[in-house]
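A single protein chain has been omitted; all remaining protein chains appear in their positions.
Take a look at subunit A:
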Amino acid sequence: MISSNQLRFSYSAQKKFSFPDIHCNDKETLLILGQSGKGKTTLLHLLALLLTPEAGDVVIAGKSVKNLTPQEITATRAKNIGIIYQRPHFVSSLSVMDNILLSNYLANQREDRQKARHLAEQLGFVDHLSKKTNQLSQGEQQRVSIARSLMNNPNIILADEPTSNLDDDNCQRVIQLLKKQSAQIGASLVVVTHDQRLKDEFSNQVFL
């Protein structure tokens, strides 16, 4: 479960954002739509605790993050939030399998190879586990980053433009997988995008 309350952020005196409150329960999905420059990524980073808001609060799994230390914020993020970025990025020197396991390792969790393999099977890239990530297509890479975001059984999955670089087929596939996987682990799924193709896929929507 994730919700925000009167979030405000400014990069400079001219570039100020104030965001509408959002709320997404466990097992629910939320689409945040907005054109470029409306602060979509800023909002996502605020929700992902990568940025600290000027005002307002974020509540993650029922707990306000307002007065947490940086270490606690890092730990909360690693444990509760799975993030999928617009362009899938990986540690390029490691294999697909190791990149997925990395989220276990960095969150100080047990490395669960079986789970990684299971996710790879479901997301359809089990044959590529020992390859380097840059040998995969964009669609495959995006599916790997979905698997990576699911490894620690997060409470919330945040996706930043997960489909904007994909063709229609891959777009459909990725979004269906995202919905299915987050429903399986009972997480809240929040997708931030300007991709109009997703409009009909989500019942809860917020416009920036």
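Quick note on the criterion: a contact is a pair of C-beta atoms (placed from the backbone, for glycine too) under 8 Å apart; a residue touches a chain by one contact, two chains touch by 3 or more; residues count from 1.
Assume contacts and distances are computed from a predicted model.
Student: Which protein name, taken from UniProt, belongs to the chain you can't see among "Bifunctional protein PyrR", "Carbohydrate ABC transporter membrane protein 2, CUT1 family", "Putative ABC transport system permease protein" or "Small basic protein"?
Tutor: For the chain missing from the view, the UniProt record says "Putative ABC transport system permease protein".
Student: So which of A:Ser4, A:Thr41 or A:Asn155 would be touching the chain we can't see?
Tutor: A:Thr41
Student: Write down which of A:Ile83, A:Leu123, A:Ala159 or A:Val206 is the residue touching the left-out chain.
Tutor: The missing chain is touched by A:Ile83.
Student: For subunit A, which residues reach the chain that was dropped from this view?
Tutor: 41-42, 45, 48, 50-51, 71, 74-75, 77-79, 83, 85, 87, 89-94, 98, 101-108, 111
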